[in-house]
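A single protein chain has been removed from this complex, and every other one stays in its place.
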Amino acid sequence: MNIKEKAIKSFFMENPVTGLLLGLCPTLATTTSAENGIGMGLATTFVLLSSNVVVSLLRNVIPNRVRIPAYIVVIATFVTIVDMSMQATLYQLHKTLGLFIPLIVVNCIILGRAEAFASKNTVWHSFLDGLFMGLGFTFSLFILGSVREILGSGAWLGIRLIPESWNTILVFVLAPGAFLSLGFILIGMERLSRLFERGK
Amino acid sequence: MVEILLPGFILAGFALISASGLYLASKKFYVYEDPRIDEVEALLPGANCGGCGYAGCRALAEHIVNDHTVDTPCPVAEPIVMEKIADLLGLEASVQEKQVATLLCKGTHENSALAMDYRGIQDCWAAVIVADSIKDCAFACLGLGSCVQACNFDAMRIENGIVVIDEEKCTGCGICISHCPKNLLVLRPVSQKTIVTCSNTDRGPEARKACKVACIGCMKCQKVCQHQAIYVEDFLARIDFEKCTNCGDCVEACPTNAIEMRGEQVYVTA
Amino acid sequence: MLQLKTFPKGGIHPSQQKISAQASITYGEIPKQLLIPVNQHIGRTANVVVKKNDVVKRGQLLAQASGFISSNVHAPVDGKVMKVFRFSLLGGAIGEVIQIQPDEPGKSYREVLEQDVELSVDLNKLTAEEIRKRIQEAGIVGMGGAGFPTHVKLSPPPEKKIDALIINGAECEPYITADHRIMVEQPAQIIQGIKILKKLFPEVPVYIGIEDNKPDALNMMDKAAAREEGIFVVPLKAKYPQGGEKQLIKAVLNREVPSKGLPMDVGVIVQNVATVLAIRNVFYHNRPLLERVVTVSGSLVEHPGNILLPIGTPVSYIMDKFNIDRERVRLLLAGGPMMGRTCHSFESPISKTTSALLFFDEKAFVQRQENPCLRCGNCVSVCPMGLDVAIYVQMVQKNKLDDYAKEHIMDCIECGSCTYVCPANRRLVHWMRLGKRIIKREN
Amino acid sequence: MSKQESGFKVISVLVLIAFFAAALLAYVNKITREPIARNMKEETKQAVRIVLQNLGQFDYPDDPLDKSLTEFTARYFTAKNASGQIVGYAIIVKAPNGFGGDFDLMVGIDSTGKVLDTYVLNHKETPGLGDNMKKEDFKKQFRGRSLANTRWAVKKDGGDIDALTAATITSRAFTAGVKRALTVFNVLNEEAKQ
Amino acid sequence: MAELALIIVSAVFVNNVIFSRFLGLCPYFGVSKKLDTAVGMSMAVIFVLTLAGTITYIVQTYVLEPLNIGYLQTIAFILVIASLVQLVEIVMKKVAPALYRALGIFLPLITTNCAILGISILAVQSKFNLLETIIFSFGSALGFGLALVIFASVREALETREIPKTFQGTPIAMIAAGILALAFMGFSGMVK
Partner (left out) sequence: MEAKNLLIMDSSPLGLAGESTRKIMYSVVLSLLPALGVSFWMFGWAAVRVVVLTSLFCIALEALIAKFFNSKIDYLDGSALVTGILLAMNLPSNAPWWLLLIGSIVAIIIGKQVFGGLGQNIFNPALVARVFLLISFPLQMTSWPVPGQFDGTTGATPLGILKTEGVGAIAKLKTADLALGYVGGSLGEISALALLIGAAYLFYKKYITWEIPVSFIGTVFVFTAIFYWINPQQYASPVFHLFSGGLFLGALYMATDMVTSPISGRAKLIFGFGCGFFTALIRLFGSYPEGVSFAILFMNAFVPLLDRYFPEKKFGMQS
C-alpha cells in the first residue's frame, strides 16, 4: 500500500478517534493541553507499534482459542514497559497522564489493531500499521489538546497566546469542554475526510 | 536471577490457573451453538469495541449468521473481512441482470391535470388519506415523492408532477416499491425497453377523459404483437417481460402513446 | 344545579356555529339524476345487481350485500339505470356509483314520502330474528358518521352481555344540526324506533344522550320519553367530542371501552338518533334506508337549513337549491369542520352518512405553515383518548415509531382536537392518520 | 480454522507467554527501579531546595522524618549549615479541605519561625482557579510571616491573607496548611532546644 | 456506614466514571444508541465490575504486595479480569441461559472497557479495604449505568428531533454529553 495514502487514511478517514470512535477515554482525559495530548499519543503509538510487531511475529504460534488473552498479555507487557520507562525518564509527564498509562492496555484501538491487522499481516506491514494508526491517534489528541489549551488556558504548547489579564474559558480544560470540543472537531475531521476522499 | 524468574513463575501460575479454568469450564458448561457463529466470529477482529452497534463481535456474528445478512459492517475490520464472511455464508447472490425501478405512469401535469388544490402534508400516503388521487386520473402518480424519500441512492426526483428515475443511480434495491401508495413502481431488467407507462384500469372513455396518454384497453397492441408478449386485462395492457423482444410493434400500434420504448431500441432475435 | 355529565379527560370547545338550529327540516325535489354510491358503509363492497337500462322502482335492491359485514343499497326513486362507473365520492375517495335517471324529476320528495302509508306495528309480534333480518335487508348503516352496518352491531356475540343502549344525540360538531332537528321534529318516531331496538334487548335501559346546547331537543325528547318505561334522556355538558361513542359511554355510564375494544366489550351499543329513525321507518313504512337529513350551511350559504334528500343527490343540486355561488366556493366539506372531509367535485352525491354539507370561500381556510413542536402539551391535554400526540407525531415524521406508539396510535379517533389547539399549527391528525396507515401497511 | 487444538497446547502457550512477559517486565523493572526512585526523591528534593533557597548553603537528610501531632501528621527535612547548626525546616503537611480535597504542601521555615517559601507537591484544585496558588502573586504574601505576626485566616474570615479571586476555598486550605507547618515548626523547635 | 454511603454518592455523582473520571467512554458512546441495550449493558457492568473489583483486591493484597511485584499489577489485573469475564460468560450461558441472553451478550464488550481496569486500579490506589473496594466498584458501575441509561434515552429522543445534518450522529451525542457533563459539575465538591 502506498504510504502516503495510508497516512492520510489513518489521519482522517480511519483515524481511531474521529473516524472509528475508539480510545476515547485517554483522548478526552489527557488532552487538557497539546503537550499532554502528544505525550499520551506517543506512548500509545509505542505500545501499538511494538505489540503489532510482536503479535505479527507470534501470529502462527498462538492457538486461536487463546489468542485474545495472549495478545492482552503481550500488550500489557509493553504498557508496563512504557509505564516504567516514562516514570524513569519523563517523570512529570507521567504524573499528569497518571492512570491512563496503564489503561492503554484496554484501549480498544490496540487490541483491535492486533486482532484485525497484525494477526493477519507481515511484520513490516504491521509495523507500518501500528506506526500510522498511532500517529493518527496522536494527531487527533494533539488537535483536541490544542483546542482545549488555547480556549481553556489561552496558551498553546505552554506558550501564552493572550495577555495574562484576559479571561480564558475555563470549561474547556474541564470535562464538559472535552466533550464539546470533540463534538465540533468530529465535524471538522469529517469535512476534511470528505475533502481528501474527493481529492483522490 | 531469582528476582526475574519469580515473577515469571507467578504470572505463569496465573495464566495456568485461568487458562485451565477456562478450558475446563468450556468443557463442562458446553452449550451447542451454530458452529458458523464461531467461524464468523473468528473472522471478525475480536476487538469487541461495540462500534458496529452490537454488543461485541460475537453479537455481530450471531446477527450475521442468524439473520443471514452482512448489512452491518464492522468499523474496525478491513472491508475484505466482510466479503470473506459473505463468502463463508454463501451470501453472494448469484449474478443477475441489473434491475431498475420503473414508473408505470405518464400522468404529468399536462397529461392528467390536478383535480384539486391539495394543501395537506406533502407526502403521497398522506394525500391518499385525503383523496384517492389528486389528479384527474385515479391511478396517476401523485408526484409528492414518498418514494423519493425512501430511496437511499438519490435515484429519484419529481419532475412535472411525476417521479423520474435515474437508471444509472438506481440499484434495483426495490425499497421504493412498497412506498408507493398507488403501486406504480415495478422492477424491470434494464434490457427490457418496452414499457406500458399506464396503470389505469378504467374503461376506455373514462381513462381517456382522465389522462391524455392513458391506456384505453383498445387491444391494438395485443393484436399486433407477434410474440404474445402483450395482453390487455381490465382495460389495461400488460407486458410479459419473459416473452417481449422489444421489437416495438406495439409502440407503433398504440393510439394513445401509452407504450414507450426506453433508450435505444434493441432487437433480440428469438 | 346538578353537575351535568360529560367525559372527564380532554376535549375542546370550538365555536358552535349552529346557525341552522332553528331551521325546520325542508324537503328537496327529485333531482334530474342520482348517483348512488355502491359502498356507503364499512365492510365488504356490495355487488351491483342491476345493469344499464334496467328499470328500477323506489326501494328496489340495486346492490346486494356481499357478506354479513356489508350492506344493501336500494333505489330511492323510480327510474332507469343509466350506467355503473367509478366516480369521486364526497370525501375524496373514488368509488363505484350507479347512475339513475328518475322518472319524475322535479317532483317534491315530500310527496314521494307521503305516498308511503303509515303501517301499524304490533311490537309484540315482532321477533328478534325478524327485526335483525329486516334491518339487514333495509341496508341500515350507522348514520352518525362511520356507516357501520347496524344489523352487525345489533347482533353481539352471546358472550357479550348488553346491559345498556345509548342513543347518540350529542351532535357535538360545529354547524351540524341534522340530528338536532330530527329530535325536535320527530321525537315520537324516534321513541318508536327505540322501542323496536328494546325488543332486541329486553329489560335493557336506554339512554338518550343530548348536549345541553340543544334545550329544545332535550325538552322534546324528555317529553316523548317520559311516558316510556326504561328510556332516559341524559343531558350532557357541551364539549367536543362528546358524540364520539367512547366518550359518550364514559359520560353517560362512566365506563371505559378498552383500548382497541368495542362498546359491546363494556356491554353497550350506541346508535345515532337518525339511525334509530331509519330503523323505525323500516317497520312503520316498510321503507329501506333511502334518504337522510343533511344540514346545509357555511359562510357562503345565505339561508342555512336542514333538508331531507334522497341518497345519491349530487351536491350541485343542493347548490342550486340554496343559491350558492359556484365561483366563490373554495372549500366544500362533507360533515363538520372538525371531522368532516373535504370534497373536490360538485357532482359528487350525498350518501347514507352525509350529515352536513358546508360551503366556504378561501377565507375560511387557515393557511398554516407547520412550525416546530414546542412540546407545549396542548395536544396531549385535549386528546380525549389520552394519547401522547406530539411525541407520536414526531416519531411518524422521522419514521421512528416505537412499539409503544404503535400500540396506542390506533386508538386515535381522529377527532381533530389536537390539531385545533396546536400553537405550532401542526397537522397532527393528518400525521396520526398517516401513522395509522404506516402501521397498517407494515402488518 | 484449526478448531481442535488440544487443551494442553492452548494452556501451555499462554503459560509460556505469561512467563516470558513477566520475566521481561522483571528485567525492565530492575533497570528502571533505581531511576524511578531517584525521580521520586528528586522531586521532593527539588522542592526542598526551592523552599529553602534563601538559606544559602545547607545540608539535609535524604528522607524526611515523620512528626505526628494530635490533629495531623507531617513529614519534615531538617536543613543544617556546614557547622551542623539547624538553619531551617522544610515541612510537608496536608492542606485540609481544598476544593478538590486535601493537598500536599511543603513549607520552608527558617530557624526563627518565619515562612521562607511554599511549594505545592500535588493537588486536585481547579486549573485556572485553585491552582493559581502556585503563582508568585499569591505565594509572596506568605514570606516572612510567622505564627505570631499574622492572623492565620483569609481576609473574608477576618485574617490577614488575601484570598485568590474566586478561590477562597483553596486559599483557606492553603492558609491552614501553612499554619499547620508553623505549628509543626514550633514543636520541632521546642524539641531541638531541649 | 456513613463512610460507605459517601463512597457511593461520590462514585455515582461527584466522581462519575464517565463525566469526571473519563473511563469507559467507548461503550458509553457505542452502546447508547438504544435504551434497551443500554439497560442490559449497565446491568452487566454492575455485575462484572463489582466482581472484578473484589478479585483484583485479593490479587493485589495477597499476591502482588507480599511478593513485592507491584509492577505486575497491570498485567496481572487484566489477565484476571479477562479470564473472569470469560468464565462468567461460559458458566452463565449454561447455568442461566435467560440471564445470559439478557446480559451475557454484553460481557465480551466489558473486557476492553477501561472502566473495569481503571476502577480496579483506582480502588487499590485509594487504599480501600475489601468492603470499601466492593462498595466503590459497585458505586462506580452504578454511576456508569445511570449515565448510560439517561444518555441512551436522550439519544433516542434526539432521533425524533430535527438535528441538522452536520451534527447528526456522534457530534450531537458528544455535545449532549458535554451539556450533561456541565450538569454533573454541579455535584462537584459534594464529597471530597
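Every chain is named by a letter (A, B, C, D and E) in the order it is written, and numbering of its residues begins at 1.
Here is the rule we go by: a residue touches a chain if its C-beta (ideal position, glycine included) is under 8 Å from a C-beta of that chain, and two chains touch if they have at least 3 such contacts.
Keep in mind that what you see is a predicted model, and the values were worked out from it rather than measured.
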Interface partners of the hidden chain - shown chains only, full complex considered: A, B, C, D, E
Given C:102, C:193, C:337 or C:435, the one touching the chain that is not displayed: C:337
Given B:52, B:65 or B:115, the one touching the chain that is not displayed: B:115
Chain C residues that touch the omitted chain in the full complex: 9, 12, 14-15, 92, 174, 246, 250, 255-261, 327, 329-333, 335, 337-345, 362, 364-366, 368, 371-378, 380-381, 383-388, 390-391, 404, 408, 411, 414, 416, 419-425, 427, 429-430, 433
Touch residues of chain E, complete complex, unshown partner: 35, 149-151, 153-154, 156-158, 161-164, 167, 171-172, 175-176, 178-180, 182-191
Hidden partner interface residues of chain D, rising order: 99, 129, 156-157, 165-169
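We adopt the following convention: only the chains that are shown with their structure count from here on.
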Chain C reached from chain A - shortest hop count over touching chains: 2
Chain of greatest Cα-centre distance to chain E: C
Chain of greatest Cα-centre distance to chain D: C
Selected pair, greater C-beta contact count between A-E and B-E: A-E
Centre distance in Å when chain A and chain D are each reduced to the mean of their C-alpha atoms: 32
Centroid spacing, where centroids are CA-atom means, of chain C and chain E in whole angstrom: 60
Distance between the centres, which are taken as Cα means, of chain B and chain A, whole angstrom: 40
Multi-chain contact residues (two or more partners), chain B: 6-7, 10-11, 14-15, 18-19, 42, 47-49, 51
Shared interface positions of chain A, touching two or more other chains: 21-22, 64, 66, 68-69, 73, 76-77, 80, 84, 108, 111, 174
Footprint of chain B on chain C - complex, ascending: 85-86, 88, 92-94, 330, 341-342, 344-345, 365, 367, 427, 430-431, 433-434, 437-438, 441
Contact set on chain E toward chain A in their complex: 19-26, 28-30, 71-75, 78-79, 82-83, 111-114, 116-118, 121-122, 125, 166-167, 170-175, 177-179, 181-182, 184-185
Chain E residues touching chain D - in the complex, by the definition given at the top: 69, 71-72, 75, 79, 189, 192
